[in-house]
Each structure stands twice: as structure tokens, then as C-alpha cells.
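Only one protein chain is missing from this complex, and each of the others stays in its spot.
Labels run A and B following the written order; every chain starts at residue 1.
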Amino acid sequence: MKREDVLKGLKERFAGDILEFSEKSPKRLYIEIKAESIKKVALYLYKDLGCRFNIASGMDMRRHFEILYHFLLEDLNVQISLRVKLLKPSKMSSPAVGGGGSMDPPPTTGGNDLVLPEIDSLAPLFEAANWVERELHELLGLNFRGHPDLRKLLLPDDWPQGVYPLRQDYKEWDPNAIRDRGV
Amino acid sequence: MGSQRHPGSGSLMPRTIVPIGPYHPLQEEPEFFRLTVEGEKVVDIDVQVGYNHRGIEKLSEMKTFDQSTFVVERICGICSTSHPFAFCNAVEDVDQVEIPERAKYIRTIIAEGERVHSHLLWLGLAGHFLAYNTVFMWAWKLREEILDVMEILSGNRNNYGMFKPGGVRRDIKSEDIPGVLKKVDSILPTLDMLRKAVMDDPVLAARTKGIGILSKAEALNYGALGPTARASGVARDVRKDSPYAAYDQVEWNMIVTQNGDVFDKLVIRVLEMYESVKILKYCLTKLPPGEIDAKIKIIPPGEGIGTHEAPRGETFHYVRSDGSNRPVRHKVRAPTFMNLPTYKSTIVGETLSDATIILAAIDPCYCCTERVAVRNLEGTKLYNGEDLVRLSQEKTESLRKKMGRP
Partner (left out) sequence: MGVKLTALLKSPWVFHLSTGSCNNCDIEVLDCLTPRFDIERFGMLLAGSVRHADVLLVTGSANRKSMERVKKLYEQVPKPCLVVAIGECALSRGLFIDSYNCPVPVDKIIPVDVYIPGCPPRPEAIIAGIVKLIEKVKAPAQ
């Protein structure tokens, strides 16, 4: 399998899902896709190309959340990163973020909780995604549809609901915390 | 042996004796590993993490690139160089910066020295769990020699502080190198002795072969890394697959075995130490002259990915920059994060006395292995971690008696 064939295959097969295809260097490939297509692209990378799922990193940008799924095609030494942009719920009125971006499905958390952006979970495809998505859920506040067990992984159980540390608007909520060395 | 009057209590309390090694600190709850058993067999395991979660990613985003290197060094004490190495690779990847040759060699030297001391540490702990306390004492005594080497080269036994984006912070003086080479050579005889003691011992083989098997398909499914995956036949190593620093300029072998049990993981770590010593000696003798720092002035907006083969597997760092002097997003993924879930596949179905060595075989963070609690299906607590270590040691003793060994 040569590198050019792999790239061509990806471009042709998912022509309708790819929003941006950027070859930053011979070893780094960043592909932006629509949020709905994550499952089929990930399955193709894992099963057909034999990539290893490395990690998923989430980021809080001003108007949307960005998740990068990092896969490693070990035979050719190419890191393929799939970029997915999820709009923040309150900004549903703002159009095209990232060229025809993703529309929000109806929110899942009921009651007066924060509404969390959603995407399909990759845990049913391979086990490696299980803990990764749990961590993204509790630190960044993203929901993964179809995840078998979305409970807290790292934070303590008495952490307040709806407070997500990695978000840009995180503020110190604990009145007993001491942030001063006292010298 | 014997008993000793313990002050503060009115009665005689028998003193627990050999093993003179450390009894790992245990506590009642909360548990880190919760094993559910039916009779003697483990039927389920629940892993609870979060006891060491200190919010490093958020902290790193408050500091500059230079300061972040020191923050990530303190993620884990045993592989404290792997994280700065991967982070510097990531920052240099943002703009494809080339670092000078001498810096590449120095980075390799520090990384391989750390690999040797980390594997020796694991060997000692494994020896303790299996009631081979002489292995524990010898391995940790040998480790002191390597720590002396690291102290001569970098100034500290553990947190070396040698890395910075663009090169290394300190240089190696050429008058130090002969003394260091002599020290590295002096550990080889003891390493041979340890290897014979561990790989040729029939009791140890009987104790660890066929235990805690991780099949190749499961290793790929969980995305297992490092020696945990190489023991199951997955021939992947970042240093070979995408060479960086000086790894493509040295002749060295990647150790792969096929069975995926605890014995294989032991063998891989012992043999990897020899390869590391080989790389260390080569880099020390062939250290090229020149600059040690590429003197990066500005990191342009962009993103970078950096990886490094830590003693436990592949460390992954992702850095996003917006042209200022701090990372906007810094994602850290330690190898144990991908290796820990493999317990569902390796420990379910095994007996209790093998539980501790299977838990230790993936080489998790040191003080995590001890926080174990065992419950039966109704939820009643049966054993804690100290009991499990004792069960494991007793099994070795009974095997020794059965095989007629001292």
C-alpha cells in the first residue's frame, strides 16, 4: 500500500464527507470531516487500513468545540487526524463554521442542565475509545451517543454537575481552595 | 524472627519478618482495583483512576512553552523524561524545526538511561511480588549505579531538566564521558546475573508462563502499547517506526515475543535493557561536536504532534499554538492510559494468587498496584492488597517445595 494510493482512496471514498484535506508534512495528515460521518471514516481507518487509534483531543474554541481523532497508520508512518467541529448550542443561529459544518441534534441532558454537544461514540467499534470518550465527557462536557458506560473517570464523585474544567469559561467554584502560598 | 513488645500496647505482638522488602501501603478504601471473585477465580475487575489527577493539561496552558517542559516532567516520576521528550517533539513539529546533531545524541542518551532504570525498578517490584526478594534488592542496588550515571550527566537523579524545545539545556562535558562509560560497563556482569536468575529459573517460569495472556487481537482492539503489546506479537516501537533523535543511527534490535503472558513481558524488559545499554554506549562514544540548541525565537500558529517510546509504551503529546508564547491546547496521553483497560481481558478467569503479578505486568504507576480490594459476588470484602501479595508469595513457596528447589 503506497502513501499516494491511501490518500487517493480516502479522497475518493469519502468525497461527500470531507470538508478539508491538508497534508501538513509527509508524516502528518489533517482531515476535516462532517460530524455525522465519524463512525464510517473511523471504521474504514481501523478495519481496512489497519490504523491504530491513538487518542482523541478536544478543544474549546470560541464558537465551537473541536475534536481531533488521532490515528496512526503504522506501516507508512503517517499520523491521520480527523477533525470534527461541534457547534455550541447557544450559537445555533450562526451559519457555516468550517464550511457547511455540523448541525446540532436535539440535546440529550434533560432538565435544566447544560445542553451538551453530541457526536456518535466510537466505543462500539473498538475498546480503545472507551476511556478516551469518558475523559472528554467529564472534562469538556461533550456527549457521546451510544457509549456503554459514560460515568466519571478522573474527577471525584462530588465534583459539581455542569462544571467542566477544560472549558475556557471555567472559574474557581470552591470557596475553600487556597491559591496563595502565604509568604 | 520472634516477637517484640510493641510500645503502646500491653500484649506481645509477633513481628512479621522476611520479606524485609517494603510492605506496600494499603488502606481500607477507596479501592483502585476492585476484583469480584467466585471462589478462587476472578470474574470481574473495575479500575478506578483519578487519584493522581492534578489537571496538568490546564496547568500547562497557563505557562509558557519553556515552563511547560518542567510541568510535564512531573507527570510521572519514573518516566520523567519521556514527557518532555514528546512535548519538545510536538513543539518542534509545529514548524518543522531541525535540532542540532549533538542535541539529538544527548536526548537519546538521557532517554535510554531512563529506560534502564525504569526496567530495573519494575524487575525489583516483580521480584518482590513473586517472593524473590534477593532479585528486588539486587535490581534496586544496580539501579543506584544508573542513577549515579544520570547524576554525572545531568545533575540530578530523577527530574533531569535537560530538555527544551529546540535542543537540550545542558551540555555533556567530554571529560565526564570515560568515567560514565566505565560505570555503564560495570553494570553488565550484574545484569547477566539477574538475567540468568530470572530467565533460567524453573520456578519462576512455572509461576509466570501461561498467566495473564493478552492475545494479539485483544492487544490491537484495546490499542495496547509498549512491552505489553510487543509481548503479544505486535511488533511496534516508535523508535523503529518513525525514528527521531539518534535512533536511526544506531544498530539495535526490537524485542518481540508471541505468547503475551507475564513471562514474555518479563523477558522483553530484561532484554530491552541490553539494547538500551548498547545505544547508550554508542551515543556516548560517538557524540558529535556542535551546538546544543536551535534557539527557537517564535512558535508560529499551528499544531504539532510529538511521540516518544517511553519505557511503558508510546507517549503522545499534541500542541496547538496561536503565535503567542504559550500553548493554547496541550493534550497529554501517557501510555498506561491505553494499557490499563486491558485488564478486562487478562485478569478475568485467572486465580487470585496470580492477580498481583498480572496487575503489575503492564508496569502501571507504582503506587497504584497496591490499592486492590477483592469482593465476592454478594459484595462482601474478602481480601485487600497486602493479602494478595502474600497469596502470590505463598504460591511461589509452594511451587518451590513441589519442584524441590531451595
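Everything below uses one rule, namely that a contact is a pair of C-beta atoms (placed from the backbone, for glycine too) under 8 Å apart; a residue touches a chain by one contact, two chains touch by 3 or more.
Given the structure is predicted, the values throughout are model-derived calculations rather than measurements.
Contacts of the undisplayed chain with the visible chains, over the whole complex, involve A, B.
Considering B:85, B:105 or B:140, the position touching the chain not shown turns out to be B:140 (whole complex). Touching residues on chain B toward the chain that is not drawn are 6-8, 16, 20-23, 25-30, 50-56, 58-59, 62, 70-71, 74-78, 80, 121, 137, 140-141, 143-144, 157-159, 365-367, 386. Contact residues of chain A toward the unshown chain are 155-156, 158-159, 165, 170, 172, 174, 176-179, 181-182.
One rule holds in what follows: only the chains that are shown with their structure count from here on.
Our note on geometry: chain A versus chain B, Cα centroid distance of 29 Å, whole angstroms. Within the complex formed with chain B, the residues of chain A that make contact are 24-25, 27-28, 30, 52-55, 57, 59, 68, 70, 74, 77, 79, 81, 126-128, 130-131, 152-156, 165-166, 170. On the chain B side of its complex with chain A, the touching residues are 49-50, 53, 55, 57-58, 93, 96, 220-223, 236, 241-242, 302-303, 305, 314, 316, 318, 320, 328-329, 331, 333, 337-338, 340-341.
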